[in-house]
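Every protein chain of the complex appears in place save one, which is left out.
After this line comes chain A, so read on.
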Amino acid sequence: MTDQAVAGETGTGREVGRSRLRKEDARLITGQTTWTDNIQVAGMLHLAVLRSPMAHARITRVDVAPALERPGVLAAFSGADLAEGLGSLPCAWPVTEDIVLPDHPPIAVEEVRYAGDPVAVVVARDRYAAADALEAIEVDYDPLPPVLDLEDALAEGAPLVHSDKGTNRCYTWPLATGESFAAVRERAEVTIKRRYHQQRLIPSAMEPRAVVVTPLAASGEYTMYSATQIPHILRIMLATVTGIPEHKLRVIAPDVGGGFGSKLQVYGEEVLALAVARRLGRPVKWTESRSEGHLATHHGRGMIQDIEVAATREGRLLGLKVDLLADMGAYLMLVTPGIPILGAFMYPAIYKMDSYEFTCTGVFTTRTPTDAYRGAGRPEATFAIERIMDELAAELGLDPVELRRRNWIRHEEFPYTTIAGLTYDSGDYEAATAKALALFGYDGLRAEQRERAERGDPVRLGIGVSTFTEMCGLAPSRVLRDLRYGAGGWEAASIRMLPTGKVEVVTGTSPHGQGHETCWSQIAADVLGVPFEDVEVLHGDTRSSPQGMDTYGSRSLAVGGEAVHRAATTVVDKARKVAAHLLEASEQDLEFREGVFSVKGSPEARRSIQEIAFEAFTNHDLPDGVEPSINAEHVVDPENFSFPHGTHLCAVEVDTETGRTWIRSYVCVDDVGHVVNPMIVEGQVHGGLAQGIAQALYEEAVYDDEGNLVSGSMADYLVPSAADLPEFVTDRTETPASSNALGVKGVGEAGTIASTPAVVNAVVDALRPLGVTDVRMPCTPERVWRAVREATA
């Protein structure tokens, strides 16, 4: 792996590109953490939530009085008790003008619409007393029919999730570019149509959600600690929902134990904790149990994908048609409707074609709401196109890598505007693929595969390819406007040069495992020419970091890191003015190198930027117009998305007699542009791969016919362990992004987006000689075994 340093314009290039060990680790490996559930406040009460045991029912009676008799209970509220004064939970992404936007009370009042919908709360002196008291609450339900199947839900006369809306259709979002698909289908020599199922997934961040609210009654101020990815967005939304003025709300995301999209949300429990703390004037804590989280933390994926591809006999793609049904679940949460739309632009992937037609229909069901889960729309798109490319290769008798090569954008064609309308600024699919094939030993594995198939080995070898790209670095505000997203895509950073020369980097990103404290320190240290150790990164507190768009969509480095870079550059510009005064030279005569200003030609006249910070603090006679501060802030609105890409290759062994599948080798070469910290980038890739592989082989949120979540605990939902995953071989190519000064693209989601189709392609490839053309995810032993049985029957 090349750990090449990248020099910023004013930087020394000593830090960026280095595998700095993480600043975050010391507290995490010694147990000195501040998880939200660790927080104890004097007089704190514990909130517990009673949830609907039914998928769909009318609430006919709620009696919380018996709970009040229980020891240690201070209060109990039904939905009706709390509803007054609370608005609907927000949906910030109404993707079409005529989208159906149902009311979403933070706690159900008249009707429950998924198993897990909150119906009542109790507040008690400790968590055990609160949990006990839930059992005393009496609720009567009048059952209504569940709505579970996406196609049935759209049928005439289907039972309705939201009866006042008259339909389960949330929206239909179309996109059509280039020639009509009907026209290219007409002249195509080959067309292939497939249906793929994106199962529902449970994000499963290791830290369950938790929230602590401390009210200050005298001034009407509230501080909320929450295990959230989005303290800034949460603050605004809480003000909107509860009516508490925004300036009286402080939201803190302390140490947050993973998110993967599941904490990119404004949850009912956050609103309820705030409402109850406000009403009682006491600090309140709510912490979900894992099983409660399976019901009430949003789910991911959940789509039916109909995809059709038209091509020539030589394997040139002519067009692509995609029709999606996307499971919204019972309500629209923060960005629920937009998730499939993030994928809409990615189905054409790295390929050139003449026609693209896409529609997505969002459908309400009586299940836990869906929303962002690592990759958010892009894994689904990548899965469908990369799966059908393998089917097309099989149909044409071409090697799947060769088919991709015949269609991908060549490196000399960048920047390239795809049929979906995105302009990919840079990439080199040839280089990444060549490197991956060599590391994988592709030809040798193909030879072994043939040999084993010929001798009828019951354990088959399969090889899967995925040449993915994604759009990340969310997002250019102009594009978000066109997509009807409710906010911009900017990010803020400020740099405070403390008088003693130490540096505070204040970021609007909100890390929960990514290592921003380390990487932002590297960026700032380089530009300012100060020691890495002299930089502290402040984040996740709306009081210390007042402006931010938070962390999701692999945006933090490409947008937030860029903001840090620009703010630091402005600090240098401002320091130059002070230096010119102190050194009695003109600004033009100053050089800035490794943190030191010196006068050209007289190197003894010098001041470090850290000294200048002190001088700015103490100086009594700065010239007019020179500010006595070298602090700076920047808000960056990205000019384009960034487009990481890579080639992933997976070899699986599939036992055709038992259905057992295991990964023999996994090689990926990712191009995420320049890297700030190669060690952290590699770690992000590993974790992403694990989650993508988990979708391919292990995980599924399963519901029964009544709409009960069967995989309702970690005992039933298979988050893979170390024993379930292989050793990965990872490498990189480096084609810098042109849309930011750092040349970075983002890496948080890449592994997840790329790996799922690589694994399933490998499973199908192993079984294709037996007549198998698809195995539905997750490819469990039972599903693989059944696929083999059906194909060979």
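One rule holds for everything that comes next: a residue touches a chain if its C-beta (ideal position, glycine included) is under 8 Å from a C-beta of that chain, and two chains touch if they have at least 3 such contacts; residues count from 1.
Here is the rule we go by: contacts and distances are computed from a predicted model.
Hidden chain, UniProt protein name from the list "(2Fe-2S)-binding protein", "Branched-chain amino acid transport system permease protein", "Cytochrome bc1 complex cytochrome c subunit" or "Insulinase family protein": "(2Fe-2S)-binding protein". In the complete complex, the residue from A:18, A:539 or A:577 that touches the missing chain is A:18. Although one chain is not drawn, the whole complex shows that of A:155, A:206 or A:793 it is A:206 that touches it. Only one of A:105, A:215, A:257 or A:427 touches the chain withheld from this view, namely A:257. Considering the whole complex, the residue from A:175, A:622 or A:719 that touches the absent chain is A:719.
The chain omitted from view is touched by exactly one of A:248, A:660 or A:686, namely A:686. Not every partner is drawn; the one left out touches chain A at residues 18-22, 24-33, 35, 37-38, 40, 126-128, 204-208, 255-258, 260, 289-291, 512-515, 532, 679-680, 682-684, 686-691, 713-715, 719, 721-723, 725, 727-728, 751.
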